[in-house]
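Only one protein chain is missing; all other protein chains are in place.
Chains: A and B, in written order; residue numbering restarts at 1 for each.
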Amino acid sequence: MTEAVFRETTAEPRTQSVPLSHLSLELGHLYMEDFEAGPRRLREHFAQVGPWVAAARAAAEARAGGRRPRISTCFLIDDYFTRFSSPAELVPLLLAEADRAGLEIDYLARESGCAVTGTVPVAQAVAARIVESPPPGSYGNRPPAAQTGWLANGERSPVARAPQAMKPAAAWQPPQETAARRHSVFLDVELWSEDADGRRTWSCPFLAAVWQLARLGLLRAEGEPLFTPDPHPGGDFPDDWDELPSLVRLNARADPFAAYRTCSVLPNRFLPVEHAVRVVLDQTEVDTAALRQIAERSAHEGVPVPDSVADRVSYVFYAGP
Amino acid sequence: MAGPGVEESAPSAVLACGEIRTCLLPTRQALDIRAAAQLLGLRADERVLLSERPNLYARSPDTLTGVDCPLPSANGARVRAVGTVAARAALTEGRVLQTSAYFRLPATGPDQRRPWGHYLVRPGVLEPFGKLPHEAVAQGVLDGGRPGDLDVGLIADGLLTRLLRHPLLDHCPPLRSRPTRLRWAALPAHPGDGPTLERFTLAEDELRTVRLRVPEGTDSAEIAGLCDDLALHDWLLTTVVRMLDGIALGSGAPPARTRPGAEDRPAVLTTLRPAVDHLLHLWMPRARVAAALAPLWEALEERPGFTRQWRTLVQRIRDQLALHAVPALYREVEPAP
Partner (left out) sequence: MLVFAASDKGGTGRSVTSANLAYQRALTGDHVAYVDFDFGSPTAAAVFDVPSAMRGAEERGLHSYLEGEIAEPVRIDVWRQTEHPLLRARPNQSGRLVLLPGDAGGGEFATGEEALERCIDLLLRLNGEFDLIVVDLSAGRSYAVDMVLAATAHPRMRNVPFRWLVFHRWTRQHVIAAAGLVHKAHGIIKGGVERGHDEDALRAAIRFVRAAVPDPESPVWAQGSPAQAAWMQACDETLRRLAAEQRIGDSVVLGIVPLEPILQWREQLITEEDVLSTQIANKETLEALEEIARRLTDDSYWGRP
């Protein structure tokens, strides 16, 4: 079919590529209660982050083999689980505190954008791409995770089900991590919850996994890149969070938002969330064409990415609230 | 054809296998192309491939299923393999639904399981533990494995079950028909040889097996595409043959018992009309087969002659219907024994 004269555009897949940095460096990932705690909390946060950011930059430079690595910084604000204040009030405060610590935020993102960007239901699309890691003995008959709303890193304890009449009930068995080394660290992640009307609320770890995929340049909708930055038109920020684009470029000279690898500097209360993110990333099949584009370009630049998407993600957890 | 994933980093395959389920879409009317896209939209972020030439055809994106189990083998070797099986669904002319699951295997793999992310970036690849006895596994797949062995048919069937739950379907099929299963295995061709179709077997009632040889580097999605095409046309033949098989033609000796409630309408008309409405226009071998694999059809056209049989069946149906258009008075005059 390669030399075909006749073509139908709807019959051929195509995937657009995105510009890429070497590293996407996340300076924070804060919830409304952090902002509620006042400017002092932000100041402490950036003061703690500063040295680790320098270390992450140094590590990226070492990996780039002497050339100047392209590094972009980003910051994620939660406007999904709770709404507080307004961009007009909060964003200038945030930027001022970052600046005080000598840090520059290139890109600002809203967490709602990880659920729905524009009209694209990103979270739902990513959820449909989950391919559960099969425990040994899976020969093709396991139900997909999408049926339950939970994703584990192994095999759950069997459900206690009423046995057939006159048959013995099965004895309890422990859950088991599939990649366990002798002993299990079993984790079962709630991907979403639903209210009585069937309205779905995505869980924080699941949206954080979508956020990682966005930063790795791996999100596509029908081949089109998602989570592309809008420039900040200048002037004041809007009074309503919904009027702020999902991703805003604050620094006109910034390197591209998406990158081969990511690093996030977070307080250590995020440790369980990010463990869950890894469980999700490790079982999410991303767009194969996007994956190939990035593999080819990173290899061409002499900084090949790890095969596994979860291995492209790194963290610094600092002791803090 | 949808390109496979990071082919470069995977060692080349020595075996590709799959299974296809083919059935009539259980709806009164064929689905139009937009409804087909709705039915097959398995993922919110990936488009359904739609094509209108040379016939209406829609194909879903691939979905993956993780497996970690022994491979079936004809010599009893129990080789464990881990990876993902790809599956997709296709709808031809809004009428025939197919789900197709397939995978490929490299000659060797590591001795232990790797992190799952390693397998996920190699969609449709299973890695064996150690060396793969590919001839024995190919035969094992075609024969069907023991309980607990990889069953790629289950994955095709699981996708079919999911699609058949779609609210678009009214479950009023215009005719009774049986789904078929086609299992295939593609082994490497001898160096320098082109692709060949070694054997096409009608096994049990609903099972067909196809054994192929293909040059190294042949895309497994393209082999699956060829086998989808074979399965579609085999299903058409099977279905129409059974339709004609089940009816008493002419006015000779009646069957052992008369079918209840059939006295008022000629059985021939009620049985054959749906074939004309829904099946006869679907015959189009090689419509979407990759150019390199299209010549494999020739073996089947030579013997037993798929298209030859189809033409005969179509002619028979048309003759019967034409005969019934003649007033009964003349039709019933049959040569005396």
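Just so we're on the same page, a residue touches a chain if its C-beta (ideal position, glycine included) is under 8 Å from a C-beta of that chain, and two chains touch if they have at least 3 such contacts.
This one's a predicted model, so the numbers in the text were calculated from it and none came from an experiment.
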Touching residue (missing chain; options B:32, B:52, B:205 or B:319): B:205
Residue of A:163, A:231 or A:302 touching the missing chain in the full complex: A:163
Touching the absent chain when the full complex is considered, from B:76, B:167 or B:217: B:167
Interface with the unshown chain - residue positions in subunit B: 23-24, 26, 154, 157-158, 161, 164-165, 167, 169-173, 176-179, 205, 246, 248, 255-261
Footprint left on subunit A by the chain that the document does not show: 141, 143, 161-167
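Heads up, the rule we're going with is that only the chains that are shown with their structure count from here on.
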Chain centre separation in whole Å, for subunit B relative to subunit A (CA means): 39
Subunit B residues touching subunit A - in the complex, by the definition given at the top: 1-6, 8-9, 42-47, 49-53, 64-70, 80, 82, 84-85, 101, 113, 115-118, 120-121, 123, 148-155, 158, 290-291
Contact set on subunit A toward subunit B in their complex: 1-3, 6, 8, 10-13, 120-122, 124-126, 128-129, 131-142, 144, 178-179, 219-223, 226, 281-285, 287-289, 291-292, 295, 307-311
